[in-house]
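Apart from one protein chain that is not included, each protein chain of the complex appears where it belongs.
Each chain carries a letter (A and B) given by its place in the written order, and its residues are counted from 1.
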Amino acid sequence: MIEDDIYRTSSQFRLWSYTESSLKNLRTTTNNIASERVRAALRRARERHLSATPSATGTPQPGSDAEEKHIECLTPEEELVLVRYYCEKTVELGDTYRPPLPTNVRATAIQYLRRFYLTNSPMTYHPKSIMACALFVATKTDNYYMSLRSFAEGIPGDTTPDDVIAPEFLLMQGLRFTFDVRHPFRGLEGGVMELSAIAQGQGKPAPHLPQHTPESLKEGILNLAPPPVPVSSITDRIGRAHGATRELLKSAAQMTDAYFLYTPSQIWLAAFLIADRPLAEFYLDTKLGGPIDPTAMETDTSTLHNPLSELRTKLLKVLGDCAALLQSYTPLSSDPDQMKSLKRIAKKLYHCQNPEKVNLKRDTTAPRLMPAGDAGTVTSESETERLAKKRKLEMESKQRGGHDVFGPELVPDRTRH
Amino acid sequence: MASQDSRGEDEVCPVCKSSRYLNPNMRFLINPECYHKMCESCVDRIFSSGPASCPVAGCRKTLRKNRFRQQTFEDIGVEREVDIRRRVMHILNRREEEFDSKRAYDDFLEQREEIIANLVYRTDVAKTEAQLQAYAQENMQSIKTNQALEEQEATSFHKKILMEQEEARMRQQIAREEYENERREQQATREDFLTRLASGSAADVAAIARDGHKVHLKKSSARRSEEERIRQKQAALRGTEGKRTGTPLAMGETAGATSGAGLIKGLRKIKTPEPEKPYDPFMGLVPGKRDYYTQLESYPYAFLDKLRSDTTVQAGGYDLQEYYSRTLLEAFAGLGCFVQEEVAQREATSALGISNPAATEGAAMAAVGKNAA
């Protein structure tokens, strides 16, 4: 099909489509490498601390009290939960702007985050710092440009423009410099437009099914099995299905691996199947022909190798898988169990965050002054101390601020000393 | 002596036995069918009323009067060989430029000599003749083309010779005239010089002599440049002439489309340039071809109604057709792309290659970080 070949040229298909197993392997590899680095970095930090003046008290020293203690790192699954949480936060962050950021900008930012964390670990780069940057880059790449200053002002809390922009280059590297994300939203609009035309008797048959007429199509859509929710008219029915699908695309499609495993048209049609199965099936049949009648098959051998019906069989299975994936999603914030495990993960991350990667800003402010590979300056004693203070300040401000956009603090306040 | 014997034989017609001695105007003719010699009057007598068999005892070849001709070579064997050679070369008239390599051309020449030798010495005549006929049939077109080319070359060669002769003649004439002019002028100057000397004073003598010399020099240099100009012009003309004869050659080559398969090896594959296809502005892409849907002129969609009635948007040229085509394409682009299948395949093929899964590089890079120093 020519439309499929067009999609195959996209960077989303070429670089960002995976099989379930390759996706899993990739995440495991990323996690393994990052874990090793975290352990090595923490060990180095400890050694430096010991060799420095022993009077530097008050600095949180992860693991310093039990040197031999094994540092526990996040598992790939835990990383994924964490990333998903920040994807949900991205949607909320988009809402704080006036006017709220467009859906596709937010969706692009979410996909940037998901793509970035395929090859980077939250232990190395905390999603909180990447998230704002991803959203800002999305405003640039999705033609919703606003200045960095006004963008930073829109973020609740005291995020500075420098905080937002610091990881930009890092993020872009993680995205392999592909900025285009193919979303299912516009495809949904196309489908709804065509269904509306069919309902009004203006539908044109698909190129490979010339036997349809506008009348037969209209008759078909009017005689469908009833939708899950009773409707007043076919227009109403299409409208409802449209709305329900769109909600699914804005949430479940973004928060799961759907973009990596399926194509945008499969995603929207799978969501459409969830929203109104008879309507979605009818629509597919207008494109690929209906199910083959077993009695007709005996008489007409040509249908046996009908490529359209073969495609239909294969597609229905894939759409079913995709729909199941979408339905498996429940928002973290609405599920106390998930929230509980999220808090545990966040606490764990606090201990296994790579200390050498916490401050991204200095990398942009003085990239040329710092000789490449000069690791010493980054995690010098004073630097670690400064970071600790900053972290403490942040935490205190979070406790004060009651309605933080990032939700309640995930890590319970640690008692120091 | 053999030669004298044969000469003596030559003087007598083997058919009517009349001899040149009695009839000094007698002419002998031969027919390339059997090369039996007979006198003109015998030919007239026997073959005037249509084809008949050769009157020489033991020879039953049917001969026609129009094929009789005068002998060119004294030795009838040479005569025959030349005829055979001419005929074979007329058919096997491939040209050097038609071959892949010099070697292939040489092989062809050798093969041709072999065929000629076969026919001359009557070895495998039937087979060789059959080969030759088959070849002639198959390659009629190319044979004709090459014949025409040869003819053309012959005539243009001839023309060129004539032209060169003409030029040489002209040059001679001009040279002669020039010489004549020069001589006349010299004479005139000398006379003038003498008169001036005779009338002028002694002091002028040197000046007058110098003057006369100068005029002479100027004239001859002017003449030289004029000659040069003419020569260049002629050279240029010859150049274009050469090019013009060059083109039919190239065309002939392409026209000889049928391959000389079978008999001759190593012929250059001649690709007939396919008749040039009409220019396709899309270069093979088919505009607007779709497999899943047929786009409408307009879609009933309330969301767009306000836009449709907004004159400013309309005046700016915003085109809803573009939006329709985009939404519909995106609705179906990739519907039949099965990522699980196609990506698995892609990974399988790339695994054989060199590169690591590129993506894991990032993790490695991020992790390597600064600690390597």
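Rule of thumb we're sticking to: a contact is a pair of C-beta atoms (placed from the backbone, for glycine too) under 8 Å apart; a residue touches a chain by one contact, two chains touch by 3 or more.
Going forward, contacts and distances are computed from a predicted model.
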Chain not present in the shown complex, as UniProt names it (candidates "Cullin-2", "V-type proton ATPase subunit", "Serine/threonine-protein kinase KIN28" or "GPI transamidase component PIG-T"): "Serine/threonine-protein kinase KIN28"
Touching the absent chain when the full complex is considered, from B:Arg85, B:Arg326 or B:Arg346: B:Arg326
Among A:Gly174, A:Pro227 or A:Pro355, residue touching the chain not depicted: A:Gly174
Touching residues (missing chain, whole complex) on chain B: 276, 278-279, 281-283, 285, 287-288, 303-304, 307, 311-320, 322-323, 326, 354-355, 358-359, 361-362, 365-366, 368-370, 372-373
Residues of chain A (touch criterion as defined above) contacting the omitted chain: 6, 9-11, 15, 119, 136-137, 140-141, 143, 145, 147-149, 161, 165, 168-170, 172-174, 176-180, 186, 363-364, 367-368, 372-373
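Keep this in mind: only the chains that are shown with their structure count from here on.
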Length of the line joining the C-alpha centres of chain A and chain B, rounded to whole Å: 69
Interface residues, chain B side, partner chain A - complex: 289-296, 299-301, 324, 326-340, 342-344, 347, 357-373
Touching residues on chain A, where the partner in the complex is chain B: 1-4, 6-8, 10, 13, 15, 17-20, 22, 26, 29-30, 33-34, 36-37, 40-41, 44, 118-121, 124-125, 173-174, 176, 182, 184, 186-194, 196-197, 200, 202, 204-208, 261-266, 268-269, 287, 311, 314-315, 318, 354, 356-357, 373-376, 378
